[in-house]
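Have a look at the structure below before the remarks.
Note that this complex is displayed minus one protein chain, with the remaining chains in position.
Note that the chains are named A, B, C, D and E in the order they appear, and that numbering of residues resets to 1 at the start of each chain.
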Amino acid sequence: MMAFCIVLRMNETMAQGIELMLTGMGIVFLFLVMLIGAVKLMAYLVATFLPEAEPVSPTASSAPAANTVTPVVAAAITAAVHQHRATHK
Amino acid sequence: MMAFCIVLRMNETMAQGIELMLTGMGIVFLFLVMLIGAVKLMAYLVATFLPEAEPVSPTASSAPAANTVTPVVAAAITAAVHQHRATHK
Amino acid sequence: MMAFCIVLRMNETMAQGIELMLTGMGIVFLFLVMLIGAVKLMAYLVATFLPEAEPVSPTASSAPAANTVTPVVAAAITAAVHQHRATHK
Amino acid sequence: MENLTRLWQSTGIYNFEGPQIVMMLVGFLLLFLAIKKGFEPLLLVPIGFGAILSNIPIAGIADEGGILYYLYLGIKTGVFPLLIFMGVGAMTDFGPMLANPKTLLLGAAAQFGIFTTLLGALALDMIPGMNFSMSDAAAIAIIGGADGPTAIYVASKLAPDLLGAIAVAAYSYMALVPLIQPPIMRALTTPEERSIEMQQLRFVSNTEKIIFPLMLLMLTTLLLPSAAPLVGMFCLGNLMNVCGVVERLSKTAQNELINIVTIFLGLAVGSKMSAGAFLQPTTLGILALGAVAFCIGTASGVLMAKLMNKFSDTPINPLIGAAGVSAVPMAARVANKVGLESNPHNFLLMHAMGPNVAGVIGSAVAAGVLLSLVG
Amino acid sequence: MENLTRLWQSTGIYNFEGPQIVMMLVGFLLLFLAIKKGFEPLLLVPIGFGAILSNIPIAGIADEGGILYYLYLGIKTGVFPLLIFMGVGAMTDFGPMLANPKTLLLGAAAQFGIFTTLLGALALDMIPGMNFSMSDAAAIAIIGGADGPTAIYVASKLAPDLLGAIAVAAYSYMALVPLIQPPIMRALTTPEERSIEMQQLRFVSNTEKIIFPLMLLMLTTLLLPSAAPLVGMFCLGNLMNVCGVVERLSKTAQNELINIVTIFLGLAVGSKMSAGAFLQPTTLGILALGAVAFCIGTASGVLMAKLMNKFSDTPINPLIGAAGVSAVPMAARVANKVGLESNPHNFLLMHAMGPNVAGVIGSAVAAGVLLSLVG
Partner (left out) sequence: MENLTRLWQSTGIYNFEGPQIVMMLVGFLLLFLAIKKGFEPLLLVPIGFGAILSNIPIAGIADEGGILYYLYLGIKTGVFPLLIFMGVGAMTDFGPMLANPKTLLLGAAAQFGIFTTLLGALALDMIPGMNFSMSDAAAIAIIGGADGPTAIYVASKLAPDLLGAIAVAAYSYMALVPLIQPPIMRALTTPEERSIEMQQLRFVSNTEKIIFPLMLLMLTTLLLPSAAPLVGMFCLGNLMNVCGVVERLSKTAQNELINIVTIFLGLAVGSKMSAGAFLQPTTLGILALGAVAFCIGTASGVLMAKLMNKFSDTPINPLIGAAGVSAVPMAARVANKVGLESNPHNFLLMHAMGPNVAGVIGSAVAAGVLLSLVG
């Protein structure tokens, strides 16, 4: 009798759990699908009404500067950063 | 009758407000005038008993250093600051 | 009579204090002597089972770099640190 | 099924009420002003976001147990505004004011804006729908001090319900100083007056800078102890900065500590922007009174400078009187800019910093008077 | 003599109990894993140390009046996990996700790990010695979200007694992501699928980045207000970072503030690792369920990506689906690394960041569902 009750309770709890799972995954997908729609809509609206120029190769401009750093300057950089850190402590 | 009471109360409240205004501005001026006196007295006492030498053109000494920054050094500065920021993040 | 009681109480309190002193210094020495043993044991075990190579003159490597800093680079360092501080505020 | 019903009944769509939507829009407006228009973003971003968060239905973020409720304790106890004031003190340079102490009078005159606003609030009380007690009127009046932490501190003591509207008005008008002040300054001065060049400021020794905050605190102690929390924390910050021996404390007070407290304070102020308290005719009254307060404060400062020129040999450019309202350093920059229009070689910035920081002291003193007589 | 007896009776040797010793060893194990194995050291060093401190006999460091008791108030009120989440938000770049929004579906699929774990916990309840209420099961399930602050926030609301075990499981498995995920990813994909190169991401304007956190918060408000504290603080941090006008607040949120709160939060989590709560069969259940959750989440993400490839023209490398579990940025790095094995010229990192941050949103949404229906 008691075992029966326990099984019954288990089944009930598991049923609740399964319902929670279905509801939960449903909400998660619903939420993120709506978010996809919202993001796409926003991208369209921003591109149409608030267009922003894409920076032309944002990393290209800084790369040459980095490449032309000569040894003496590299030493200066290192020393400056070290010194700054030391003084900043 | 009620309107009369309200007007009476208004007048009373306004009278309180006006009194508060006069007291308040009075205190503010009294306080700041006394502060002027105190600052002047302090300036006199400090100049008399604790004179401090005025640094001779405090910005002049650093200006030449700034002016002699050559392009290579300017690059080093920029790179050092960038690098520091990157490492600091 | 009362003076006698006070003296008695004093003596009792002082006796307590002296006991506390002896106990306290005993614990302090016991604790730190055990800590000496533990540190020595640890040093032995670490040296035996987890040896770590001593870095060869850890400061020597950075010293030359510091010595070769030329005036122009020193200016760069100073300026970089100043600029960084100014921008960082 | 039951779950779905329960979920549906716990959605925002199901629970939204009109006033909450309006308050969220107010929050978005503040974010827009802060981010796109540059209105005091350090405060208005957290305030606007806090307004949005606290009006989300069901979530109860500003109710007991929610994070904004706990953050608000920092305002309720007065700790947050006082810590901000300490940081501001550490960032303040009293040098220009010490070099030319009579500019303190300009900082006094500008407080006229506070007390006329007080009368204005009492007068508005006659309009049906507007109900301002004397405490409310005093809390609203402090907007005229043009000093955020002082306004929040006083409002949290005298009229916590109006805190949201008062803080928003104070920071908004501080951001609007470059628009509000110039017309008034031009209307009250002649081109000749605006062209007045001022004497170079004398050198101020470090000893004076160290003694000044202590002296200011002593004067407050003697005359107006009710202003001592505000003035005291301000002086502590300033002393830590100028004394030179606790640089690490001073830097932390000016940076990480003030940043952390600013985030918390802003969110907590926003949490007081509930529909019930904000969507009242009184809020419109507060906004109107705040604008009047700034105008009158500006005018009083300028007129006081003109008056002082009648009695003094060393001339004062009346434009720097407008900086007496506080709004550091915005008002001083406005004085400098308007001055440059009339005389392109006349840099008033340092001269305007004197009345500018004097205005901070002046409004702290006025706050002390209000807390003492009304609170 | 009496003193010596009293001292002896107050030593740890005299008072030690077996379970406390075991918990201390657990603390040392966490420190070892953190320091020598590099397991999420920022959290596991304070957690492990907190576990040691709270199990010192007599000292009562985690009891009322002890420092860990006071620090725990920061978790109990929800303030600490939310502040961490704000800092994480400030460090998050939604750019890759905005460039390819359908990767949000991968972040949704990976939450399957959460809900299967919930069922698993309820099933384990049948085993004698394991007692999991629905609240307990929900709190354990959130481990599958692979997101520390979310797990701590939910556990502190639904099952404070299990907080220690849940937080340890969550951070341990996050650290183990490089070991757990690759076999599953390889088993479910063909070498050809793993070699798929993805299109370069489009440029995302700053305007989109500013609008996104506000839009996300609004969607949360409308659909699931119970997730609003988590999502809201995350969005606040993100907005402070991208809006560009409050850089000093954003930097403080990302650095000093999050560091301070991390120390406090870790110690406080450790203080919940008392022998009574931790040395239970349930803890083994939690550890087992946590591992299952990570595996199922990984698999769901990969399979969802394969499913999407059936319906879409632009191909998705299914490896990036594994990043949908969150564990930012570890899971994205794992996807990149496994991808490079099959195609040395295929850098998936940026593509995997999309589902990675989507997974954070997904688990916050799942947390909202659990808090709303179970709490």
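As a working rule, a residue touches a chain if its C-beta (ideal position, glycine included) is under 8 Å from a C-beta of that chain, and two chains touch if they have at least 3 such contacts.
Just so it is clear, the model here is predicted, and its values are computed rather than measured.
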Report summary line: Filtering E:Ile263, E:Val292 or E:Leu340 for touch with the omitted chain leaves E:Ile263
Query raised in the report: Which listed residue (D:Asn15, D:Asn309 or D:Ser372) would be found touching the missing chain in the intact complex?
Result: D:Ser372
Query raised in the report: Which listed residue, D:Leu29, D:Met126, D:Leu201 or D:Leu249, touches the chain dropped from view?
Result: D:Leu249
Report summary line: For subunit E, residues touching the missing partner are 3, 6-7, 10-13, 15-16, 24, 28, 31, 34-35, 38, 41-42, 45-46, 49, 52-53, 56-59, 61, 65-67, 70-71, 255-256, 259-260, 262-263, 267
**Report entry** In subunit C, positions touching the absent partner
**Finding:** 6, 10, 13-14, 16-18, 20-21, 23-25, 27-36, 38-40, 42-43, 46-47, 50-52, 54
Requested in this report: Over the whole complex, note the residues of subunit B touching the chain we left out.
Outcome: 19-20, 23, 27
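Basically, only the chains that are shown with their structure count from here on.
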Query raised in the report: Which chain maximises the distance between its CA centroid and that of subunit D?
Result: C
Query raised in the report: Whole-Å distance, subunit B centre to subunit D centre, using C-alpha means?
Result: 14
Query raised in the report: Which residues of subunit E are in contact with two or more other chains?
Result: 223-224, 369, 373
Query - Touching two or more other chains - residue numbers and ranges from subunit B - result: 72-73, 76-77, 80, 84
